[in-house]
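A single protein chain has been omitted from the complex, and every remaining protein chain is retained in its original position.
The first chain written gets the first letter, and so on, giving A, B and C; residue counts start at 1 in each chain.
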Amino acid sequence: MKTEAVALEEQLTNLVFEPPKWLKPCLIVTGLITIQLFVCVFYVFITGVGTLGNNIPVAWAFPITNFVWWIGIGHAGTFISAFLLLLEQKWRSSINRFAEAMTLFALFQAGLFPILHLGRPWFAYWLVPYPSTMRVWPQFRSSLTWDVVAVSTYFTISLLFWFLGLVPDLALMRDRARTKRQRIVYGIFALGWRGSARTWQRWRIVYGLLGGIATPLVVSVHSIVSMDFAIGIVPGWHSEIFPPYFVAGAIFSGFALVLTLMIPARALYKLHNVVTTRHLDLMARMVLVTSLIVAYSYFAEGLAVRRGHDPFEIHQLFYTRARGPFAWAFWTTIVCNVVLPQTLWLPQARKSALYLFILSLFIQFGMWTERFMIISGSLSADYLPSAWGHYAPSLMDGLILFGSGGFFLFAFFLFLRFVPFIPIRETQKDELT
Amino acid sequence: MSGLLARFEDHHALVEAIHALRARGYTQLDAIVPYEVEEVEHALAIPRTRITWLAGGVSTLCGALALFVLWWTNAHDYRLDVGGRPYFSFWTDVPITYETMILTCGITAFIAFFAASGMPRLHHPWFSIEGTRDGFWLAIDASDPRFDPEVASELRGVGATAVERLDDEA
Amino acid sequence: MGHQLFPAWADTLFRVGLGTVVLGTGLAVVALFGWERSPQVRQEDDERPQPVKFDHRHHVRDDGIDCLYCHSGARKERWAGLPDSQTCMGCHNQIWTSSPELAPIRESVAKNVPIVWNRVTDLPDHVYFHHGAHVQYGLTCDQCHGDVDTMPRVYMAKPMTMAWCLQCHREYQARGATHATTNCTTCHR
Partner (left out) sequence: MAENEPQIGRRALLEWAAASAALAACARAPVRKIVPYVVQPPEIVPGRPLHYATAWELDGYGMGLVALSHTGRPTKIEGNPKHPASLGATRAIDQALIETLYEPDRARGVESAGEPVSLHEFDERVAHKRVAVLMPPTSSRAIEKLVRRIRSELPGSDVWFHTPLSRANVWAAGKSAFGEAVEPMIDPSKARAIVTFSSDFLASGPSCVRAARKLADKRAADGARLWAIESRRTPTGVFADERVATGAHDRARFACAIAARVLSDSSASDASRALATTLRERAGDVDTRFADRCARDLLAARGAAAWVVGDAEPMELHALAWLVNRALGAVGGPIVATPSPILEAGERSHDLADFSARAASGDFDLVVIAGVNPVYSAPDFDLARSLAGAKDSAYVGLHRNETAALCRWLVPLAHTLESWGDVRADDGTGSIVQPLIDPIFGGITIAEVLARVLGDLAPSGHDLTRDALGLDDGAWNDALQSGVLPSTSSAPTKAAMNEDALVGLVQAWVLPVKHAIEIELHPSHAVHDGRFATPLLLELPEPLTKSTWGNVALVSRATAESLGVGDEDVVKVTAGSHSIELPALIERGQPDGVLSIALGWGRRGAERLADGVGANAFLLREALEKNAPTAIAAGRSEPVARTQINIDLYHRAHEIARSRLKSEKPLAPDTAMRLSLYTPQLSPTAPHAWAMSIDMSRCTGCQACVAACNVENNVPTVGKAGVLNDRDMHWLRIDHYEGDRGVIFQPMLCQHCDDAPCEYVCPVNATVHSPDGLNEMVYNRCVGTRFCSNNCPYKVRRFNWFNYHEDEPALRQLEHNPQVTVRARGVMEKCTFCVQRIRDAEHVADSDHRALARDEVVTACQQVCPTQAIVFGDKNDPNSAVSLRYGLPEAYAVLDDLGTRPRIRYLPKVIDKSPERA
């Protein structure tokens, strides 16, 4: 095998076999935050959702916002690996496993919240149709039952997709392992991959198939999530443009997160040869495009409401959000999601890793406030003025959101520690053929 | 299983060797490659896998099943008036049906892939040969009618750098 | 040969292992459904110990006393009710006056302390069952309580699950009984 390929192989496997010094402290810190998360979750389970800030009318607040936010962030992973795979974008291969892992860990977080915010979480399984002694079934006109299927499907498919792509590299890790223990562990996870040409062919086709179904999945999942609001009659929720609008926002925030994670990793692991400036540039373009779609959605929603002459809708959009108690969220959203990304028209901006990193943080914050504004803002002032209320998050809300971030990073550092996070075989292939 | 493994410099040499052997009428050939090399696959004339058809079929069935469950639970077994909505309405059932199809399709394809590739496994004769991880190898199975242990010289003839003999009693 | 990491039998072990995990979880779930429905778990067949050794076989089958004589509420009221100690004494100050079995009842009347029985048929608190409404529509006691007259010690005899209630209501509906409704507030408020 050619020497540069071997060199590349060396470089990429050493990322795992010779973990950098900073990894251990990171694992410890994020590990502790994860523990804090589960302590809080346990506390809420025991004491009741009253420990969160939710109330009537704002019965959905932080937890659902976080749920939608995390789900959305996940989307870029599948999008990159699946969509770009179908488009045979070669540049995806150096970042796709990264992005897919990101998807999975984001989905852990997302999955936590809908269950956490239930009044009686221990009955969450009632959303599944199983033959119970009550002979009562779930109610499938509710978008919440759609959510259950969509999210679990999304998680499963992403996991299979990710693992399938991983198997050849696990085999490589097995073969390159330094110690017997490593060989055994990687050997087990490699499931006996032996590089037969026939397997390779089958692998390519099935991998393509999974990519093929993952692409419509990405679109459908966030569309369904958006229907948690769109099928409601709450002014500010009841909007037909939600599905495309949410999907665009999801990919938008997802690419931002890839940047947030990829740029430091690239610097720390010195991967400039693998993740080149061109990669950053291309991702920046994606961010810009999706940002424009999102901006258009905002505009379209406003226009539709203006033309609609529904006093409740108009009040919701043009008072509650733009000038009311949720104005801060609204304007943060506009700045972070619409104004700032426009700087990406400049090539310099697209090529500056540091700038992209900072921008990506703003975008994540902006996407969070957008969801918060839509969910809680709309609820705080719907139809009867007598029932309007305010919302203030509780300490638990904050701790749990913080904790989920820590949990996400913890999982991510584990991934960096044990898994070849740059697809070795695929990059080799791209290098050589 | 047993047979021979012959190592080649790069995949071009491998491809030539494959052509040569196939010309001699060898049928039970396989190759070991570090990453997918489509020339090799073409040379070996591997038939296209039918997993996609299987997955498609299964997912269609499961989709239909899902739709049936939705109808049976909400519109047949326990009819409850829910907000004056119809007991069964196809459009509200689309999302679940659709997601079910995707889910089952993926799972089928995944399982079928490993089954068809004789995986998962931990032990395989090839593993006993040093260097199968990064070399380009040609494998002849002993079950091949033209197979005989003396084929090694023949292989060297078509450019093998090393020839290893396999027998399963490892 | 040194490169073989695992012996040949490891394959079988590995696959069997995987198989058991997958099948095991599946079976566990199925087992749960069975467990939930098993009479043992539902305590259907548990004969409840009672403070007084009262034998329905004797009173109902031998003496032919009507259920409603003691459980008079069942006819029109929500609760069938249990007879007060006085009702027992109604007969038993004539017969078996000195029987040790009846000591608790005599004591109850003497000391004016009620007898504390163990519930046999116990619906959850969020279920509102009206005996009268059922009896008035011609249901017989044994349809829900089994052949109490053959029970030395009374047990529940029927699953008393919601599915079980529904099934009966549906059968009656099918026979055109409009009052056997199956909407939620029929039983839950």
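A few points about this structure:
The definition used in the following text is that a residue touches a chain if its C-beta (ideal position, glycine included) is under 8 Å from a C-beta of that chain, and two chains touch if they have at least 3 such contacts.
This one's a predicted model, so the numbers in the text were calculated from it and none came from an experiment.
One of C:His130, C:Arg153 or C:Arg170 touches the chain omitted from the figure, and that residue is C:His130.
Across the entire complex, the residue among C:Gly73, C:Gly146 or C:Pro159 in touch with the chain not shown is C:Gly73.
Considering the whole complex, the residue from A:Ile73, A:Ala190, A:Leu379 or A:Val419 that touches the absent chain is A:Leu379. Within the entire complex, the positions of chain B that touch the omitted partner chain are 78, 80-87.
Against the chain not displayed here, chain C makes contact via residues 48, 73, 75-79, 81-87, 108-109, 112-119, 122, 124-126, 128, 130, 132-133, 136-137, 178-179, 181, 183-186, 188-189.
Listed by residue number, the positions of chain A touching the unshown chain are 47-50, 53-60, 117-121, 123-124, 126-127, 134, 136-139, 141-145, 148, 228, 231-234, 311-312, 315, 379, 382-390, 392.
Note that only the chains that are shown with their structure count from here on.
Shown here, the protein chains touch in all possible pairs. Averaging C-alpha coordinates per chain places the centre of chain A 31 Å away from that of chain B. Rounded to a whole number, the gap between the C-alpha centres of chain A and chain C is 50 angstrom.
Each of residues 135-136, 187-188, 192 in chain A touches at least two other chains. Multi-chain contact residues of chain B, defined as those touching 2 or more other chains: 78, 80, 120-123, 127. In the complex of the two chains, the chain C residues touching chain B come out as 1-8, 10-11, 14-15, 18, 166, 182-184.
Within the complex, the chain A residues that touch chain B are 1-2, 5-6, 9, 129, 135-141, 143, 145-146, 149-150, 152-153, 156-157, 160-161, 164, 168, 171-172, 175-176, 187-188, 191-206, 209-210, 213-214, 216-217, 220, 224, 227, 425-426, 428-429, 432-433. Every residue of chain A that touches chain C in the complex is listed here, in rising order: 130-136, 174, 183-184, 187-188, 192.
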